[in-house]
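So the structure is just underneath, and the comments pick up after that.
Apart from one protein chain that is not included, each protein chain of the complex appears where it belongs.
Here is chain A:
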Amino acid sequence: MLRYYKRLLLLTVIALNVTFSARAELPEFHLTLNHNLFYPQRLEVPAGEKIRLIIDNQDDAPEEFDSFDLNREKVLFPGRFTVIYIGPLEPGVYHFFGEFHPNQAKGQIRAISKGHGGAD
């Protein structure tokens, strides 16, 4: 039994080793929330790279950036910039929405691999 726990601990150390992130300059992308709409509604980002997404909430009320595809959720406070790190992403389309106005505030991030025109 203890042998299994030792293996589990070893796996944890390995996972932690690859998990704690190296801080480097990352490509930045911007989103704006205005009148409960995200601009742009379709954002193209490079696949296979971590990116820094900066969201400017220009509305008077908080909103929550939410994405089940990206496993991200963050409250966007009014009149403030919010930073969310995303990726590295596989090529594809990832949907996001504002939790308080899911029918209006929605958009997608398209991760595009180099040398390809668009994501599927």
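Just so we're on the same page, a contact is a pair of C-beta atoms (placed from the backbone, for glycine too) under 8 Å apart; a residue touches a chain by one contact, two chains touch by 3 or more; residues count from 1.
Throughout what follows, contacts and distances are computed from a predicted model.
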item: Candidate names "Paraquat-inducible protein A", "FTR1 family iron permease", "Putative lipoprotein" or "Phosphonate C-P lyase system protein PhnG"; UniProt protein name, chain not shown; value: "FTR1 family iron permease"
item: Touching residues on chain A - with respect to the absent chain; value: 1, 5, 8-9, 11-12, 15-16, 18-23, 50, 52, 61-64, 68, 71-75, 77, 80, 82-88, 99-102
